[in-house]
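All protein chains of the complex are present and in place, except for one that has been dropped.
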Amino acid sequence: MSEQQQEYSLKDYKGLMPIWCPGCGDFSVLMALQKALQHRQVAPHKLAVISGIGCSSRIPHFINAYGFHMVHGRSLPSAAAVKVVNPELEVIAAGGDGDGFAIGMGHFPHTVRRNPNITYLVMDNEIYGLTKGQTSPTSHTGLVTKTTPWENADEPINPIMTALAHNCSFVARGISTDVKQLTQLLIEAMEHPGFSFVQAMSPCLTFHDTYEMVRNTSKDLPEDHDVTDRLGAIKYALDTDNMWTGVFYKVRRPTLDEVTTRNKLKALERNTKSPTPLMKIYADMGGKVPTSTS
Amino acid sequence: MSEQQQEYSLKDYKGLMPIWCPGCGDFSVLMALQKALQHRQVAPHKLAVISGIGCSSRIPHFINAYGFHMVHGRSLPSAAAVKVVNPELEVIAAGGDGDGFAIGMGHFPHTVRRNPNITYLVMDNEIYGLTKGQTSPTSHTGLVTKTTPWENADEPINPIMTALAHNCSFVARGISTDVKQLTQLLIEAMEHPGFSFVQAMSPCLTFHDTYEMVRNTSKDLPEDHDVTDRLGAIKYALDTDNMWTGVFYKVRRPTLDEVTTRNKLKALERNTKSPTPLMKIYADMGGKVPTSTS
Amino acid sequence: MTDKRRKSTTIRLAGESGEGVVSSGQILTDALIEQGFAILTYQTFPAEIKGGHCWYQVRGSAHPLDTPGDRADILVSFNQEGFDTHIDDLRSGGLIIYDSDAVTPVDVPKAHLFPVPIGKIAADEVGSPRSKNVLAAAILARLLGLPEEELADSVTKKFKHKGAKVVEVNVKAVTAAYGLKLPEVEMDFALTRTDTETAEPIGAYAMTGNDALVLGALVGGCKFFAGYPITPASTILEAMMRELPAWGGSAIQAEDEMSALTHCLGASFAGAKVMTATSGPGFSLMIELLGHASTVELPVVIVDAQRGGPSTGLPTKYEQSDLNAAVYSGHGDTPRIVLAPSTVRENFDLTVKAFNLAEHYQVPVILLTDNALATRLERVTLPDLNTVEVEDRILATPEPDEKHYKRYKFTENGVSPFPVPGTPGGMYVCEGLEHDETGKPNYTGENHVAMNNKRYGKLEDCARRETGYYDFGAVDPDLVIVGWGAIAGTVREAVDRLTGEGLHVGGTVITMLSPFPLAVRDRLRKAKKVLVVEGNYTGQLAQLIEAYNPIVPEKLAVASAGLIPVESVEKVAKRLLNVQEVQVRE
Partner (left out) sequence: MTDKRRKSTTIRLAGESGEGVVSSGQILTDALIEQGFAILTYQTFPAEIKGGHCWYQVRGSAHPLDTPGDRADILVSFNQEGFDTHIDDLRSGGLIIYDSDAVTPVDVPKAHLFPVPIGKIAADEVGSPRSKNVLAAAILARLLGLPEEELADSVTKKFKHKGAKVVEVNVKAVTAAYGLKLPEVEMDFALTRTDTETAEPIGAYAMTGNDALVLGALVGGCKFFAGYPITPASTILEAMMRELPAWGGSAIQAEDEMSALTHCLGASFAGAKVMTATSGPGFSLMIELLGHASTVELPVVIVDAQRGGPSTGLPTKYEQSDLNAAVYSGHGDTPRIVLAPSTVRENFDLTVKAFNLAEHYQVPVILLTDNALATRLERVTLPDLNTVEVEDRILATPEPDEKHYKRYKFTENGVSPFPVPGTPGGMYVCEGLEHDETGKPNYTGENHVAMNNKRYGKLEDCARRETGYYDFGAVDPDLVIVGWGAIAGTVREAVDRLTGEGLHVGGTVITMLSPFPLAVRDRLRKAKKVLVVEGNYTGQLAQLIEAYNPIVPEKLAVASAGLIPVESVEKVAKRLLNVQEVQVRE
């Protein structure tokens, strides 16, 4: 491999053998992600994949990369911090609909607000897979599961709408059955500077087979959809007849890593004239004050 | 008082003396709430006010009612449960922007989804008051506070937009300086069957005086705004030039308490023919099986 | 040796998840249940959804059982991994049944081999490869002495809803199994009911620990439940979602564990009896709210069905390592009651008690069960409802125009009558800041001391009223073996065996971990030696006993993703007693 150092093949992104059920949508999502990584020639050792808990959240093990299997629902804050500390890494947060929009819901809007330059991939099967088939926040109203024997009565979470509500800087939806489009979306998401949210519809054959629903309702966003038009994107997000796929919205805002880097530069510059209170004491103690030129 | 049992005066809603700073917007919000309660002649002992932690969240003490001062950020799930257990109570959840949209953010969309028939009043001062002036999730970009000496870089949370994104069944905004309108909004909110969200702009004189901003940008929603038009409401919510006040949106969905009551009736009816597995054992043990007619 | 020990047979099935290991075990278990035998099972699933190694153990007897058994009398293995992994756990002289087309037995000392081409018979003779499970179950049933017709009946009942064709195939599998030539084995696996008349009742129901717990909650008056799925507590949530409406209550699937407990606190504030159920990671998330419940004095039952920790840990494995978390978690001085059932029946009883204590003392009660107890199927007796005591909260009866109602009134035992919202004159604020008797915030030292006295006074009263442990074995023991939770069955069985050998050994099972049952001290002090047995790494109960007792208990603390074998306990006990040399007559 050392001869082709510069060229990563698809197999360079393969980790352990996935342990998903045969037919699980997550296989295709994993494939799309690996293809996107290969397309972008991300060095595996410069890649960090961070997930929560769930079938889908097992994904770090299946990719040859630095992985972090966080607790349930908290992939985003750690992924954002990884990027802050090391902006050179390609950082992917990944997980399920339960992980992201039930227990993890509190972190999503705030990560969107801070806009770290990372990609967030949600494998949405509208069910809790790992815990064997309970209703999830994206399960549709009326669904009967182990935990809704009297029918699910809740309005489902609309992840695309949620992202748009908080002015998420990149919002897209793909489906596991269209690996080509999903690959393209993931490439675009990684290339976008800022927080990129990709919802991948990824059916769970074992506990809630949504293949038919996905097949019947998914539709590419029209060519002429203006990805800078937030209200236009919202209209497509709210459409209950069609499950639109493609890039809904894209906007350039300062990223969290840009902001923290900018603050550092500002502060280091100020150190030369007026160091911070504790920096003064540090200098007294014999410490060397860091400045923008040092 | 026993002679006028049926008539509650404003003073019947007064609890302890508020301990807010002179000039705090929360005084007016409290006044509006008490007026709304009086207008609706809610019996104080049939009223439950549930809050989180913050200056604003002290409000249960200032109202003559059953109060619950929860931990920081978690008024909503407890308020919803109060209503489920006792649908005859008037249930108000109240708190601040930090309480509701920082630490409490995870519960807001899910409470909206379940649609309990309660009113949620957020006193939004765009700052953390009680902890003495740190940036809050609704603080505007660029704000300098004790925790953002290098300027707040985050996109603020838009509470109205957030509520609309999750199809909240009643969405309104008022301002502390217009007690009359706010009273009216609160009356309407309480009357609406379902989860009613009221954002009350309520400046913090001590740490972040937004009186001027509120005065200069607030504007009544036009008469002809259709409150059943979600997309129309979203347009007003996204307007960055004007801070629109009034009812943005209103929709009738089954409420959580209706759903739980319906499930009970369904289940009790079924008990007569086919009791649940554990109910069968219970009957064996000598228990009386409850039915819809018993 | 068997004279003192009651006859039982332990069977283990092992193979790849999805191969029929569990269903085969369940068919056998169901048949044993129908035939009126006591059973106790132990199962371990892979944490993955599909695939992975799994095994199922069932012990049957005509007498009540304390454990699922250590070593198997019969091992069934469908594949090589099952054979290799479990062969060492086969009792010497035991029998191993294996699929002769999938397994090559290597180096099996002191065991009898029974190779059967299970897969082939199922496919060729029975005509359905999926009938492997019935085939294996039927071979086992035959070894256990069940008549062919009875098993056929049981299988028929089980598959009836799948149609006549499926029933036919499976009955054919039974016939095939009963037609096989069995090997000669000196051990007699058949379950006998010779002394049924003198035997203790084995109970009418076969239930899992989780089901017994839910039944206990419903009988105890639970009217509100909120929970978030997590292994092995999900089945409690599922049962509650199904059952509660039929019992006139409501259940909610929350967005996380904090929301679950918060919902419960709201419902409790509104006057309902409430419960939530979770496992370690979810319990850790509830800690702030647990302290809140303690401070605002709201009754709530919190079930922690423990699994292997720390962190996400070993989600499908047994472990008892949340004791410290249950007893000590939470900032500040935070009183709570902690109960730990150790059998399926105790899961019922202690859940009722948990509700009674929560309501009586207006305090959070943590019920510590574990994965073994949660998932095991055990034959249990349930009490007549008339004998089950159910306590309700002491309600306040304020004057209708009372002002500043004293919700937190100081009383003899610290319990203040509770005003249900809706009651005229009882208005107060349920307050998590330190407060005075009316609920008004108050930060003076005197008040804080008085309120701590009030809150802990309730625990002290509880410690006086409740025993919180029980003893068995020798009256004046040289050694007391102490256990809690699922491992207590192991202690019971060990004490049984040791006393059967004439040794002066007693057992103590602690069922209340907080407030700590101080009377236990006397027993432990009097004993020459003390041995604490628990399924965790650091010896949490041992440390807890030490924290309250100036004695040094010996520890046997093992966290190895499985129950500690009775044998290990026996061995350490003998070492402590210096009786290694004692001759055990075979």
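Per-chain residue numbering starts at 1, and chain names A, B and C are given in the order in which the chains are listed.
Operating definition for what follows: a residue touches a chain if its C-beta (ideal position, glycine included) is under 8 Å from a C-beta of that chain, and two chains touch if they have at least 3 such contacts.
A quick note: this is a predicted structure, and the numbers were derived from the prediction, not measured.
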{"item": "Per the touch definition above, residue among B:Trp20, B:Phe170, B:Phe195 or B:Tyr282 touching the missing chain", "value": "B:Trp20"}
{"item": "Among A:Val29, A:Ala80 or A:Val247, the residue in touch with the chain that has been omitted", "value": "A:Ala80"}
{"item": "Selected from B:Phe68, B:Phe108 or B:Tyr128 as touching the chain missing from the view", "value": "B:Tyr128"}
{"item": "Positions on chain A where the hidden chain makes contact", "value": "1-2, 16, 43-46, 48, 50, 60-61, 64-71, 74, 76-82, 84-86, 88-89, 106-107, 110, 114, 260, 263-264, 266-268, 270-271, 275-279, 281-282, 284-287, 290"}
{"item": "Positions on chain B where the hidden chain makes contact", "value": "19-22, 53, 55, 69, 71-73, 102-103, 105, 128-132, 134-135, 137, 146-150, 206"}
{"item": "Residues from chain C at the interface with the omitted partner, ascending", "value": "46-47, 279-281, 283-285, 287-288, 291-292, 294-296, 304, 306, 308-317, 319, 321-322, 324-325, 327-334, 432-434, 441, 443-446, 448-449, 452, 456, 536-538, 540, 543-544, 546-548, 550-552, 558-562"}
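Everything below uses one rule, namely that only the chains that are shown with their structure count from here on.
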{"item": "Whole-Å gap between the CA centroids of chain A and chain C", "value": "39"}
{"item": "Chain A and chain B, separation of their C-alpha mean positions in angstrom", "value": "31"}
{"item": "Residues within chain C bordering two or more other chains", "value": "242, 245, 255-256"}
{"item": "Junction residues of chain A, two or more chains touched", "value": "102-103, 105, 137, 150"}
